[in-house]
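Taken from a larger complex, these chains appear in their original positions, while the remainder are omitted.
Note that the chains take the letters A and B in the order they are written out, and that residue 1 is the start of every chain.
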Amino acid sequence: MKKEVYYSEYLKLESILQAQELESVKNQHPAHDEMLFIVTHQTLELWMKQIHFEIDSILQEFAKPYLPDATLSVIHHRLQRIVEIQKLMTSHFTVLETMTPLDFLDFRDDLIPASGFQSLQFKQLECKLGIYQRHQSSTKAYSQQSLHKEDQSRIDENTMTLFQGVQTWLERNPFLESKEYQFESSYKNALDLMFEKEKTLIQNHPFLDDEQRKKETVNVELMKDKFKDLFESENGDATQGKLSRKALLSALFINLYRDYPMIHTPFQVLRSLIELDQMHVAWKHKHLSMVRKMIGLKMGTGGSSGQKYLSESIEASSIFSDLVSLPSYLVSRQNIPVLPESISKQLGFRWV
Amino acid sequence: MKKEVYYSEYLKLESILQAQELESVKNQHPAHDEMLFIVTHQTLELWMKQIHFEIDSILQEFAKPYLPDATLSVIHHRLQRIVEIQKLMTSHFTVLETMTPLDFLDFRDDLIPASGFQSLQFKQLECKLGIYQRHQSSTKAYSQQSLHKEDQSRIDENTMTLFQGVQTWLERNPFLESKEYQFESSYKNALDLMFEKEKTLIQNHPFLDDEQRKKETVNVELMKDKFKDLFESENGDATQGKLSRKALLSALFINLYRDYPMIHTPFQVLRSLIELDQMHVAWKHKHLSMVRKMIGLKMGTGGSSGQKYLSESIEASSIFSDLVSLPSYLVSRQNIPVLPESISKQLGFRWV
């Protein structure tokens, strides 16, 4: 017969609540705040495990050839959960910051050479999101750096990433092209109108002098060029965080026609991905600002000028920068091309 | 030679990250959300361990015969840390609530008869704060309820509580009485004036009819009576959450004369205690509201009508209700009795 479930056994509290061994105690000069340091990192690692668990389940669905709406809805739900976890993780710093720099110095030397750079789960996570892929040459080293041998082998930079999963799903959009209809050309026209309108705005803007007018006009031309690239580069480039042309067109389509029932959930998924992206960057910002407060310019316990690395890597940490920049290419509602009935009908419910 | 510290070994991640064993998996119908359920409870337990750690260190200081300002300042700092942890714990529900009632039903039956009522650390915590003491007869049962034998013996209702520590510290205030000065009688006069002023306000209030006037006047008399009790009951009553007369007078003194350097830290300590108190109540409220959303009127997995108990116990969960009610007895600044110089001088810095 099955054993009765008991709270503390179910949660394995015995091992969890006894996993706090202070180095400062071992080294015989107990530092009170080391306990907080350990508990904060342990809870953060637990939450990272949960994020891995959710992303794995999402990747599994993205890998399938077909995504029914109910499943997409579950994916959206899980992405939202990840975002909530990210927010929670970010608020951990508020607690950790009740430790002052002097308090930290009480045990900082005891930790050397351990460091947050050795968090396997964090490296695996950035890998799974698709961040490392982006600069494969330069980050190979980083993703391995500071890790013990057996941990190094646990980072597999060749598995499917969230970036790839999303791209593949977007590319499957069947509504971009039909005999009678081409989303691409139809939207290009709308966009050309928008660019013209922007130029007129600039010409008539009362605060701009001639130089600024020129600068802003050049800016519009740059946007046009950038948009062209969207159409001309076929395959995207995961190593640059660049989605394929078809995936981007699909994302644009979803942004514009989100009011159709069938586009509703895809639009929510895109919104969640952007939130997840921004929360990841925000987390790293907040982390850096805490490290700065804590050690100033000193060397990190792991032996590198942690701050410098952190600060440089943050900018490269946006996963879906292409999605984030889409608003540049939105035309206002009244200028969105009307879909042909053959397509608009398919995007609705069977019931009327 | 000392072994090199390695992040994952330091944090004992191996045992922590493998401590998630889903009952639904054991019972061969995997429920995705059980992982979130486990991780949330594990992190909450880790944070409770941290709160215990901080409170233990605080109680140790309160137990000493003398508290230098530097130590009091550390106590304040740690109380603030606890408050931040409580806020963090409360936001855990936002994450847990991404699990819908239907999701929970997928594994609810697997957990029976385990339940949150079996959290030893939570029971120990309420005990240490001084909450159980308050209704010793009725809660004896509760503090033991649902626990395995060996856990029952781990709850010691006779150790020093935060309530007692604070009371003892407050009672030590040496400035309440001297040959020439009696805080009590001096403040009583100020207060009598305030009560008279309140009555005048009521008499002249344009919105009150005769009945309301009578009611509000009775209310003032009640406040007066309540305040009298403060002065007349000598020893307080821990089982009622009632501080001793001297401790309360001391708290009042601190509230009024907080601007003196020497009273600065004590005042901050009192503020933190009230925050801690209110966050504890808020946590239980939030917990109840989550349980309601999750199971409605169904029986809790632990076998009791959880909601009913929770809802009843929340009101009794305020630890420092006496401190919380002090604002009723504050007179406005211009009416605070001036301290005799013999005392006010002592409350300042040596340096001028």
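Keep this in mind: a residue touches a chain if its C-beta (ideal position, glycine included) is under 8 Å from a C-beta of that chain, and two chains touch if they have at least 3 such contacts.
Note that the structure is predicted; figures quoted are calculated from it, not measured.
Taken as a whole, the complex in this structure file is built from 4 copies of one protein sequence, with 2 shown in place.
The rule we apply is simple: only the chains that are shown with their structure count from here on.
Fitting subunit A to subunit B on C-alpha positions gives a rotation angle of 180 degrees, to the nearest 5.
Averaged Cα coordinates give subunit A a centre that lies 39 Å from the centre of subunit B. Of all residues in subunit B, those touching subunit A in their complex are 2, 4-8, 10-13, 15-17, 19-21, 23, 27, 32, 35-36, 38-39, 41-43, 45-47, 49-50, 53, 57, 77, 80-81, 84-85, 87-88, 91-92, 94-95, 98, 110-121, 148, 151.
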